[in-house]
Structures are given as C-alpha cells and as structure tokens.
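Note that one protein chain is taken out, while the other chains of the complex remain in position.
== subunit A ==
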Amino acid sequence: MGSQGGFYQSKEFLDLVKSIGEARSKAEEDRIVLNEIETLKRRISEPDIPKRKMKEYIIRLVYIEMLGHDASFGYIHAVKMTHDDSLLVKRTGYLAVTLFLNEDHDLIILIVNTIQKDLKSDNYLVVCAALNAVCKLINEETIPAVLPQVMELLAHPKEAVRKKAIMALHRFYQKSPSSVSHLVSNFRKRLCDNDPGVMGATLCPLFELIARDVNSYKDLVISFVSILKQVAERRLSKAYDYHQMPAPFIQIKLLKILALLGSGDKQASENMYTVVGDIFRKCDSSSNIGNAVLYECICCVSSIYPNPKLLESAADVISRFLKSDSHNLKYMGIDALGRLIKISPEIAEQHQLAVIDCLEDPDDTLKRKTFELLYKMTKSTNVEVIVDRMIDYMISINDNHYKTEIASRCVELAEQFAPSNQWFIQTMNRVFEHAGDLVNIKVAHNLMRLIAEGFGEDDDNADTKLRSSAVESYLRILGEPKLPSVFLQVICWVLGEYGTADGMFSASDITGKLCDVAEAYSNDETVKAYATTALMKIYAFEIAARRKVDMLPECQSLMEELLASHSTDLQQRAYELQAVIGLDAHAVACIMPSDASCEDIEVDRDLSFLNDYIQEAIEKGAQPYIPESERSGMLNISNFRNQDHHEASSHGLRFEAYELPKPAVQSRIPQTLIASTEIVPVPEPMYPRESYQTTMPSIPSDAGSAELKLRLEGVQKKWGRSTYTPATSTSNSTSQKTVNGTSQGDGASTVSSMRETYDSRKPQVEVSHEKQKLAASLFGGSSKTEKRPATGHKAAKASSHVVEKSHVPKSSLEVASEKAAPAQQPPDLLDLGEPTATSTALQLDPFKQLEGLLDATEVASAVNGAPAASRSPDIMALYADTAAGIHNKNDADLLSGLSNPSVTNMPGTTAMPQVTQSSSKGPNPKDSLEKDALVRQMGVNPSSQNPNLFKDLLG
C-alpha cells in the first residue's frame, strides 16, 4: 500500500478490513466487528497513545459505525481530539464528530467552544476544518455563538474560506431562517466577489432565497444575466473549464435561478432570451456536462415567458436527446418533453415513436419517466390506451410506493377522462384488484357514488344498465380468492344496493354471496359490517316488495355469530337486521327505500321539530335552556367548584351529573339562541329526514336554520365527466325533479357533449405496425379529437376539483370556445393543454357576454335539442334520479362520508351567478355554439370512441 501518502495505517487495520471483506456471512462479519469493538474499547482508553495511533483508532471507529455497529463509546474521544493543537488530530476529530454526532447531541456543547476558537485561527486550514464542522454540527441554539466569527470570515483573504463561510451562513439560513434573516443581504454582496468560485458558491443560497421569495430579487435579473453571459463567453479563467465547458456548474445554477425569476414575468424574461439563445447555440452537446447545461436551458425556457425561437431550439435539443443512444439522454429528453408540452403541445407528436420506444425500454427509470409524461398528456382520446398500459405496468411491479402512486394516477385519469361508464368500472375493478389496499379509501367511496348516481346519461335506463353490469362483474370477481378489503367493501355495498334491483339475480343468490364474503374474510370487521348492511338492504327490499323472505341457513348462522360479536358495531348491525326483518312492508319501505342512496339528507341541526314540545314544556313551567356559552359566562368559566356551589344553593341537591343530556333535548327553544347552538355538539342525525317531517310537520326549516345546515352546496363532485351546479337553497324532492330539467342545465351539457372535430391525420412512415397504432392512439394521430367537459382543464385538475366542479357552465362553455379554435387552426393540433385560443377574447365586455351567453345557451339547446337528446351524456340528468325522499338509514351511518356530499344538487336554480363567472373568461361563446351547431348540421356524427383503434391494443 505505497500509495497512501501521509495517511499511515497499521497492519492491524489492514487485517481487519481484509477479514471483514472475506467474511462469508453477516454473522461472521458481526463477530469480527464485535471483537474489534472490544479491542478498541480497551486500547482507546489507555493513557499516552501516540497521536497517529489515536487517529487510526478513531478512523477504525468510523469504519465500524459505517458498517452499522454502535461506536458511541468512542464519541468522547473524537470530541477530545478536536481540542488538540495538532492539525492532523484536530481534523480527524472534526471528521469523526461530523460523522458521529447530530446537531442535537449532548456532546456538541463541548465542541462549540473549540469551534469558536478555531474559527479565529491564523491557519486557514484550521478555519476550514472548523467551518466544515459548523455546517454539520451547529443547531438553532448554537448559531449565535459562532455567527459573529462566520460573518467576519466572509471577508477572509483566502477564497476557500470565504466560500465555506458562505456555505455555513447558508446552512444557518436553512436551519433557522429567522436567526440570520438580517444577514441575507450578505449573499447579494458576495455575488460581486472577485473570485468566481465564491460567486458560484453564493448562487446556492441565492437560489434558495429566490425560490422562497421571487419578487425581492427581481432587480438581480440583469446581474445574473450578465454573469451568465460572461461565463458563457469564456471570460473566466481556463481553470474553471470542465470538459471544455466554461464553469458548467455555475451556468446550471444561474439558469435555474433565471427560470425562477422569469417565470410568468415577461419583462424579466425578455432580458434572458439572448443569453439563453447563445448558450443553446454554443453548448457542446457531445459531453455529458454540455447536455446537462442544455437540459437546464430547456427547463429555463419552459419556465420563463415563452419565446418562439427559444422554444424551437429547445425542441431541437429534445429531439437530439430522444434520438440519442444514451439512456440518460433519453431520460432527460422525456423529462424535458414533459416540461415543454405544457407550452407547446404540438411537439409531442413528432416524438411519438421515440416515446413509445422508451415505454418499452427495459430500463425501469426511463419507463416510469415515460409514464409520467403520458400522464401529463392524457386526454379523452387516449385515456384508454394510457390507463391500460399503466395498469399493466402496475401489475408488473412490486414496489408498493410506486404502485400506490401509479394506481392513484390511473384513478385520477379514469375519473377525469372516462369515455364510458362500463370502461370506468372495469378500470376501477382492475385497479382495485391489483393495487388493492394501496388505493385510497376515498376512491372506493367515489366508485360507489358513481354507481349510485350514474354517469348522468340521459335516461335512467343507462344507469340501470351500469348498475347491472357492475353487479354482474362483482359477482364474477367474488369468485377470485383473496380480494383487497377496500374492494370488498365496494362490492358488498353495490350488491346490497343493486344486487336484486334488476331482477336478474334472486335475493338468495346475492345473500348467499354476501354470507360467503363475510365468512371468507371473517377477520376483516369492516368488510363484515358492509356485508351485514348489504344483507339488511336485500331483505328490506324483499320485504318492501312484499315477497316472502327466507333467510338462508348460512345467513342465519352468520347473524347468530354477529349478535354475539365483540364488535359493538357488528352487533348493532345484526340487531338492526333482525329488527328490520320483523317489520311490515310499509315500515320497511320507509326505513329502507330502494335505490335511495344518493337522496338528500336534510340535517335539521336546530332540531326545530322539537319546538312545539319544548314550548309545551316551558308552559308547564320547565326551565328554559341556557346555552353552554352563556352558562359559562355566568358561572365564571369552567370553575367546577363555583358551579357546584351555585347548583347546590339553588336546588339543594347536586344535579349536574344529570344535566348533561339536557342540551340535546332542549336546545331549540328560543330562536335568538340559535347562533350559539353550534357550540353544542349536535349528534349526527340518526333518523331519516322523513321521520322529522312526519312527526313535526308544522315546523318548516326557517331562514335562520339554513345557515346552520351542513354546508353541502358546492361540495365537489368527484367525477370527472359530470359536474353539477352549486345550489343555494334547499328544496324538497318534487321541486328538485322539476328543476333538473331546466334548459340551462341541458343546454350546457349538450353543448359540451358535442365536442368533436375530425382529424384526418395519418401516422407517419411505416415503422412497426403495432407501434404506429399505439402512437396513433396515444397521440391522437388518426382519431378525432374529442373533448369532454373536463378535458380542457388538465392543468386545473385534481387539486382544484372544487373550482372546476362548481362552475359547470363555465367549463363547458369554455370547452365550447376551445372547440371553435380547432376549426380555424390546422386540425392536427394536439389538445394537450389549454389551447391558447382561450385567451383571445378576454377583453370583451363581460356584461355583453353575459347577455350573449344567456341566449346562446337557449339557442344552443334549441338547435341541439333533438340530436343531442338521443345520445349525448347529459350531465344534469344524473341528478334526475337523486330525487329527495327518505334517506336510507344505513347509508347515513355506514357511509355518511360518502353520501353526504351528494346532497342538494340543484342544477339550474342558480344559473345566473355562474353565468356571470363564466363570462369573465373565455371567448365569445355564442359564436362557438353556433359553429358547433353548424358542425352538427353538416353531418359530423360524433361517436364516443373509434373502436378500431383500440381493438388491437386492448383485445
């Protein structure tokens, strides 16, 4: 080992390393290491150890700890070494403590003093060693102890020290921004350092500062641009060249900073165009680091205000990356493509075959990146292929983390772009089957709700079909072993609600299956609970239909088991089932109305139906209820003794233990007190609304109580395709039905369902037939570009569901206008993102638009009424069958989270405000609607999918 320079090691250490290297098992290695630990423990505490030996011991400790063993007995020795005068020992000590200790370790307190001293040392190497330790070991509390010294070092004559001091200050900022917030201006100052290395180091903290607060650094744009220009023009000394590139790491950092500063800022971006263009031209694309800079340029271009020339250069580089043989460059190309398609969607098309190659590449990383790209460019025309591929891939991997992610993406895309209900349900089934419990429970709830509400097809027939197909597929799937719990819950619920609805399956078929489920998954209580409730529903429907109910023997034994269950929930369900079976048909029909899972539950939080009763009681001399807030005000808040005393003096007996139930019963008397009743936790309503109304018919819900109701209007709907308008009033079932048919709702949805343009494009050159087909289906090559209401809002998806959903007319009308755009532009434009055409008519007078919009919808619905009614998916119709009535009790408690949001969907009642919203954005909708009508008249026949395209891929 002659090559070790001044770093001597003993034979012992050599032997240790060798024997560990040769160890054949983990156990053998452990034995050797434990032996070594014993030796070190003994040796290290011997007196008068030569420094060199001591250093070696510490290094051996570090080595042992790296192998995963506890070396804490030596920490104190490492700390001690930092105090040594010898640089060798001191540096080793610092190295060891930075590796051993964290910033909150008890021993740090012993080092801070030494660090302080060393920061003032004349020897710059000592200072550097101390600064290294500062970066690692100083925490928020100890920052003030070293801050003054570090600040002084910012002006140290040696550039190596200045650099490290900047990094230390940066580290302080990361750990506790507030403690150094008054010093951040130093970073700006150091940007002008004579030494390019120091300047480069300053870019790291500045990048972070700018990322947190862009606006305070806009003034630096010019400086950054000029620095970048100088670097790119090779004004720095040759020493900064790396693989013939001038200071590439500095260029990369600068480009990152510019990307932040230019984002959405046209003026700042304009300053950058020239220099970024220069780099595109000059950059050497043969070296790795050159490509790194080029990639950074693309990121920058896609982040700043778009410039056509730069976008073109970026597209060129991307195609070079994608055509390269290097997987690294392909990866970067895919990543860059994902960034650029947001701005210029059309570039994806020329790379379609390259993208498909990447999708089939053996490299997992590349594959995942490609899926990410596909996810970004999914639209209604290619969703089937993409989601199908994603699921296939999901099945093939074992990595749970990624499985979860890809499953949630599949769900998101399916919800957003689903071409048909059947497809959606099939897709969800596959996701559930294979990703199982990795899927968020909310997804299951959404699926149940979708099946309950239907997709909003124009007739109930379609919904019924949807449900029967769901039931059928679930009965089939139940045959498979070991299904995930979440999926079973969905299955049970659907079977309970709709198992017998279409008459295809008898009650005993379904109940038999449900009992099997409960038995097969007997240690999953949730599934059992779902199954029990489903059983109850089936029997209730049977009773309500006045058919004879025969409980299957296995069902009876299941009930017996559950009646004695340890789980109170299961027990209660079983008892409820028992009780329901004993009731007569009329009562059962009230409790368990069939297909009522998405009915409104009107929660009367004021319990106003009790008012009469209370009035009566007060007249008879009962004490009026005093809300808790007022009580505590009188009684000197929560002073228990005081209260005791008070109660005792007024009644002579202690009543407080019995008073607790009072609020619930008496809470509603004086109208004035209603506001404060919110404080009283009102128990979730356990009774169907109908019963409120029948028992207390005389008390309507008044205006005051409306405020206190569950705030359900505007609650987001999870389904991508259908949306609903927020309703501000509550109404009963009859009014809801009529409201559903209003022209506003129909008009909007009809218009949106007609989004079709034909695209006569053919895929390019003969490559491989199959690949071409895939390309065509992915990139919409030969298919028409069809848009559904949600399609245009890729950017706003998921996170902004609420916004999206609550503005139906807006989204659909916007789509209508988007539709107008392709008619003028070349038809092969990929509709990957927000078409730019949307912004063209923004300056129009909103009020004029409002007027235009109103009659436009009328015109549209009149014009389109006939053809649309037959086939278009009517968004609003979905609510037609959500007519209010009695709510299903079991849904209320079992699925309260699920069913609540479905309440109060009254499209049309609040048409005006939404129209106003929509008119503030989007081009002239009237024109687009007319155009749309024209397209229809010309005989363009919209069909939801092109079946041939997918045959090969899916079949």
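Keep this in mind: a residue touches a chain if its C-beta (ideal position, glycine included) is under 8 Å from a C-beta of that chain, and two chains touch if they have at least 3 such contacts; residues count from 1.
Here is the rule we use: contacts and distances are computed from a predicted model.
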{"item": "Among \"Response regulatory domain-containing protein\", \"Interferon beta-like\", \"Histidine-containing phosphotransfer protein\" or \"AP complex subunit sigma\", UniProt-listed name of the chain not shown", "value": "\"AP complex subunit sigma\""}
{"item": "Which of A:V62, A:C410 or A:L577 contacts the chain that the document leaves out", "value": "A:V62"}
{"item": "Touching residue (missing chain; options A:K163, A:R467, A:K513 or A:K773)", "value": "A:K163"}
{"item": "Option touching the unshown chain, where A:E103, A:E360, A:D584 or A:E770 are the choices", "value": "A:E103"}
{"item": "Option touching the unshown chain, where A:L154, A:I252 or A:V411 are the choices", "value": "A:I252"}
{"item": "Touch with the omitted chain, as defined above, among A:R281, A:H401 or A:K482", "value": "A:H401"}
{"item": "Residues belonging to subunit A that touch the chain removed from view", "value": "1, 3-7, 9, 13-14, 17, 20-21, 44-52, 54-55, 59, 62-63, 65-70, 76-77, 80-81, 84-89, 91-92, 95, 99, 101-103, 123, 125, 131-132, 135-136, 160, 163-164, 167-168, 170-171, 174, 197, 201, 204, 207-208, 211, 239-240, 242-243, 248-249, 252, 256, 288-289, 291-292, 295-296, 326-328, 330-332, 361-366, 368-369, 399-402"}
